[in-house]
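Note that one protein chain is taken out, while the other chains of the complex remain in position.
By written order: A and B. Residues from 1 in each chain.
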Amino acid sequence: MNAEDQSAEMAVQVTDLTVAYHERPVLWDVDLDVPAGNLLAIMGPNGAGKTTLVKAILGLVPPAAGRVLIHGKPYAKQRSLVGYVPQRGSVDWDFPTTVRDVVLMGRYGALGWVRRPGRREHEQADAALEKVGMADFAVRQISQLSGGQQQRVFLARALVQDARVYFMDEPFQGVDARTERAIVDLLKDLRAQGRTVIVVHHDLQTVTDYFDWVTLLNVRRIASGPVADTFTSENLRLAFGGRVEFLHRKTPVEPSAPGTDGPVSFPGRIQP
Amino acid sequence: MNLLADLVGDYTLRTVALGSAALGLVSGALGAFAVLRRQSLLGDAVSHAALPGVVLAFMITGAKTPLVLVLGAALAGWAAALGVMLVVRTTRLKTDTALGLVLSTFFGLGLLLLSLVQRTGGASQAGLDRFLFGQAAALVGDDLATMAVLGALVLTVLTLMWKEFKLLAFDPDFAGVVGLPVRRIDILLTTLLVVAIVIGLQTVGVVLMSAMIVAPAAAARQWTDRLGRLVVLAGVFGAVSGLVGAVLSSSIPRLPTGPTIILVATALTVFSLLFAPRRGVVAERVRRVRQRRRLRADTVLADLYRLASQHAVPEDAPHDVRVLKTMSAGAGVRRCLEYLAGQDLVVSDPDGRWRLTTAGVDRGRELISGGGIS
Partner (left out) sequence: MSAPQLEILAIAVVTAAGCALVGVFLMLRGLAMLSDAISHAILPGIVIAFFIVGDLSSPWLVVAAALTGVLTVAMVESLHRTRRLKEDAAMGLVFPALFSLGIVLITRYAGNVHLDVDAVLLGELAFAPFDRFVVGGHDLGPRHLWLMGGITALNLTAVTVFFKELKVATFDPGLAASLGLAPGLIHYGLMTLVSVTAVGAFDAVGLVLVVSLMIGPPAAAYLLTDRLNRLLLLAVGLGAVSAALGYGLAVVLDGSIAGGMAVGTGLVFITVFLLAPDRGLLAVVRRRRRQRWRFAQTMVAIHLAQHEGRPEEDEESRLDHLHGKHVGWTPEFTSRVVDQAEGAGLVTRRGDRLWLTDAGRTEAAAALRG
């Protein structure tokens, strides 16, 4: 089979990725294929290596072995196609800068050395802020934002990257319902434009409503595929070790625009 | 205006003033980045570690050309930064332990070498002593030229690489994803910091130079929330500290330069921490007191409204202070009423009783229904 043909419709292809921190392996031989135009959730228990997987794909953590292709070519050549939303807690929100400034950082890669963001970049930043409902906050100092607002600023920064593949690390972590809805809308928007979004996610309740594909991870890849086939109690037990129990049922937020496909039914309660 | 005339006319004083201002400008600007990246103590290690570099440079070349000594200092400072990184990466020791270890070993080596040079009788003539606590009075035109060239170089690179440094300081992971060579930018910024430190060593001394990295930036941070203004302001504060400290120490006998500059910089910082308009401690205290007074006044107003609203015409229902005192507010009712009167919400009758104005009635209704007061 011709690998190049097959990879044309694949947004991300990870083969045999192994990552070790200080001589201790945290990811073993992970394979992952993500067809373009999908919303994919990466799920797994704490310490499963979800964030590490994303960071290794993005070259932020050196892998011990393995290969990453983005739209058929090595990641190093395709950087401009990739957007990133790191965990909110990974930066110092007391940093002396404004909301618009943070969003403009999304253009720094495209701008190249020495050049400063100009009027075009400012317009892009303001449009992105508008899109996440933060237009009124453009000149606000970032330390004055709530958690949800911080998350939306990070999303706006990713939007101005104008990427084909997005990686988001726990964007729903600790945000208010309004922000959660804004993020869901945005994800569906991006999908409608044919872009691919890969989200590190931890809320089992909302997977079937928010995502098309799911990857279950626990040091190795447990399963990966369309939510309907993959998000099964059997696979969840394999990934979470029978510790899955849905005691606190949380309803997913309703997207403000109806999605194109109906929600896949939830696989039910898993007991040890 | 004798001093001003001296500043312009006196060659030595002018050199000293210019040199100290220049070093303050550069270290303040670079210090802003160091403080934001939590590298304040790295500055301390680098400046202490520069000492053996200075002495070795002198021992090897036998020259005391400023450029040679500064180069030695920079190399040693650099080696120290690398040493800290090596120890942290390969062992279980934490950064602070590695910093203390590298700092004291390098500085000890510097002192040992210095004592050897001194024994052979060269250190005083070579003027190496002044690298310990600084001596602005010893600055000559050559030093000034070296400082100016290096300082200009540092500030130029800082300006050109502005957005890269900013992103590195704020979110290094994201910088990597957008394709910046994070490692190399990090090394470049650290190099600029090392150069900024060694520029100041002759004037401030290795022992105290780290404070010139921290204090101006800490002071500037209280006045602004923008990185650009922060860096400029830190440079200005640094320059002012350097200038004032150096001039003071040159004109008052037996006032060592380095410590004087540091004390001026610290005074600026303490002043900023206390009196900066928004972040200052005093401003916050005032805000809190005002808020508390408003809250208490609101309580009294609501009480008065409760009493008055039982009358047909609330505006026409004066009440005695003593009645209000028995209600929720307790003591301080009279002062609250005077405060409210200042806002035209209440007026006092000739008999000393108080009544609500029309605006007061509106505000009272608002407070009761809006749940502002329980």
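Going forward, a contact is a pair of C-beta atoms (placed from the backbone, for glycine too) under 8 Å apart; a residue touches a chain by one contact, two chains touch by 3 or more.
What you see is a predicted model, and the numbers here were worked out from it, not measured in a lab.
Per the touch definition above, the residue from B:T203, B:T224, B:S250 or B:T269 contacting the chain not shown is B:T269. Checked against the full complex, the one of B:V68, B:L109, B:I187 or B:I368 touching the unshown chain is B:L109. Of B:L75, B:L101 or B:I187, it is B:L101 that touches the chain left out of the display. The missing chain lies against subunit B, touching residues 35, 38-41, 43-44, 87, 90-94, 96-101, 103-116, 119, 132-133, 207-208, 210-211, 213-215, 217-218, 221-222, 254-256, 258-260, 262-263, 266, 269, 273, 279, 281.
Mapped onto subunit A, contacts with the missing chain fall at residues 3, 15-16, 18, 20, 23, 25, 28-29, 31, 64-67, 219-221.
Here is the rule we use: only the chains that are shown with their structure count from here on.
Subunit A and subunit B have Cα centroids separated by 38 Å. Contact residues on subunit B toward subunit A in their complex (touch as defined above): 36, 160-164, 166-167, 169-171, 173-180, 221, 224-227, 230.
Interface of subunit A with subunit B (complex): residues 55, 58-60, 79-80, 82-84, 86, 90-92, 95-98, 101-102, 105-106, 108-111, 113-114, 116-117, 141, 143, 157, 161.
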